[in-house]
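All protein chains but one are shown in place.
Take a look at subunit A:
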Amino acid sequence: MSSDTLKKRKAKVIRSDGGTPETKRGRGEGDQGRFPAGVSNVDQKKLLSVKNKEVRVYNEEVELEGRDPEQDYVLYKSTCDSLAKLMAEIQELKANGAKEGSEEVEEKLRQGCVHFITLKKLNRLAHMRLKKGRDQTHEAKQKVDVLHLQLQNLLYEVMHLQKEIGKCLEFKSQHEEIELVSVDDFLRDAPAEISRPHLTKDDPHQLTLARLDWELEQRKRLAEQYKSSLCSKEKILKGIELKKEYLGSLQPGLHAIMQASLPVQEYLSMPFERVQKQAEVARHLPPPLYVLFVQANAYGQACDKNLSVSISGDVDEAKALSRPPEDSQDDESDSDAEEEQQNTKRRRATVGVQLDDKRKEMLKRHPLSLCIDLKCKDGSVLHLFFYYLMNLNILTVKTKVSASADLSGAVSAGELLNSESLLNCLYASDHGQETPNPANRYQFDKVGIITFADYVSQLGHPYNWVQCLGGLQFSSDRPQAEGACSSLSASHMEATMKLLRGRLQSRLALHKQFGSLEHSIVPVSSECQHLFPAKVVSRLARWTMMSHQDFLELHFVQHVAKAGLVKETDLFFMAIVERGTARLQAAVVLNPRYPEITPLFSLSLLWKGERSGRSDDNLRAMESEVNVFRSELQGPRPGLQLLTNQIQRLCVCLDVYLETESQVCDGSEGPREFPREKMCLRTARGPNRLKPFKYNHPQGFFSHR
């Protein structure tokens, strides 16, 4: 055992303080093997404390540096071998029966202990070495990390620089966008001080610079040229202005000349200017009104000199209307519907107002309207105002009559020239109350219009003939709002104009007649004198107008009403014819189409009780005498005296009735109330004993039919 191992052993004792597990185990083994427990321990401690005092500067680490691990390993091996040998020897000894605590065994145990100490020392050294290795590794690692970081930084720098380079390479100079003249042109054209051929020949950079210089030079020159051009333009404009002013100053002069020539035009009946103006305005008319305008004009020129057409209304508004393409009706109404839905949700209170607005919009008329004036021979004029309802695609008409004579006076004639009813039933059953366009019904449903009749007084009547004149045709089922068609209008124009004129004439004639009827005078013209005997005793006592309602309440007209001959559009009158105590009531139905349709009389006689056409065959015969034999009574065409002739005949018939009746009635006493004055061949004839109501003109007697 060398001094080294000894030293080692001592140092070890100091450090571990006898508490390490190796020592304990080793001690335990040692206890078992070499030393008796307790005694050896105390001894050892004493020994150690002595040794500590002696070796103060012992440093195991220094010792470590001096040792070779390989040698330590060999030492460890040898120690282990020798330990194993010792153990084996002890065992052998024991096996051989050596006693516990025998010398040999003790010896062996002691040796073993030394070996254990050596092993401990070796172990400690190994640990220290390990620690040292670890520290070294750590240091090295840190160094590597720093280096790695440096590397990273460098790499980053490289990348950045590369990017910068890329950017530089990609940089676009503005001059590249400038279109330069080609190099050849530049070299040829540019002066030497700019092109500097000696410099630019080899250096493209310089060349480019030079070219840019040249470009600048040229542009400056062009800018100057532009400026001078502007100046000259200004000058020319001024010249134009001057010339315009001159032309403008000509206009009033020309106008004055035109104005001055108007009387001449008028005098020569060549209304060039008016026609021109109208044509200008007419271009803005909606198609139906335009068709009507053209056709009416054409008809007026060709056939009817007393017809004149004019356009009234706001032309500018019409222009504005015709310019933008109209968005279709459907879209508008759809969006309306949506709006409506939203609105009903939000504010219910204003729905009514909105509906009102929508109704107004729907019933809007075109700003332009057409006025046709029909002049009659006697100087009265029928003014027809045609309007176009844009959204409903129908035409309406309003009328006005300006009569030549004073029309006041006749109370019962009030309705005759009423613009509301004047044109009713111009054609049969054309009342002009409902819209003729079937599509309108759906439009009305949307905005809650129940019937167009409510708006007729405000908008005018949509008679069917008006649609025809405007070339609008609606079939009953399918809304066929095709473009306004001129041929349709043309085919209706003449007939309608004649009807209109006839209507006005008949109304004016009736108006005049009513005036005298109200004064109980039945006017009979000389042409119709032959229809009646010279002496007519029965007199018209009253002529009054009555309402449809009042008329229907009369008991003696029920059969007429039942036969469907009474319409609401008709005019109703009550004539009372009197002779003596007899009083004949005649309820008259005057169709608006009079005189084409004969007025219908229903009779009731108050004389010795009441009799009516229903109960008395003779009164019925009188009714038919008045109602049926129109051809006799109408007088000269177009039969404007029909009504008065009917009334006069009624008077005559009453005369005959009363005179013959009193003769037949034998039972009456005293003088006859109605002496026989009319000459009759027979007072009764046929199974129902009719009286002779037919007057034979030249002979002057009455006979039967």
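Note that in this section a residue touches a chain if its C-beta (ideal position, glycine included) is under 8 Å from a C-beta of that chain, and two chains touch if they have at least 3 such contacts; residues count from 1.
Everything below uses one rule, namely that contacts and distances are computed from a predicted model.
Enquirer: Between "3-ketoacyl-CoA thiolase, peroxisomal", "DNA-directed RNA polymerase subunit beta", "THO complex 6" or "RNA helicase", choose the name on the UniProt record of the chain that's been left out.
Expert: Protein name of the absent chain (UniProt record): "THO complex 6".
Enquirer: Decide which residue listed in A:593, A:620 or A:678 touches the omitted chain of the complex.
Expert: Answer from the full complex: A:620 touches the omitted chain.
Enquirer: So one chain is hidden, and I want to know which residue out of A:560, A:605 or A:647 touches that hidden chain in the complete assembly.
Expert: Per the contact definition at the top, the residue touching the missing chain is A:560.
Enquirer: Would you indicate which residue among A:118, A:513, A:598 or A:646 is in contact with the undisplayed chain?
Expert: The one listed residue touching the chain not shown is A:598.
Enquirer: List every residue of subunit A that touches the chain not included in the displayed model.
Expert: Considering the whole complex, subunit A reaches the absent chain at 559-560, 563-565, 598, 600, 614-615, 617, 620, 623-624, 627-628, 664-667, 681-682, 684-689, 703-705.
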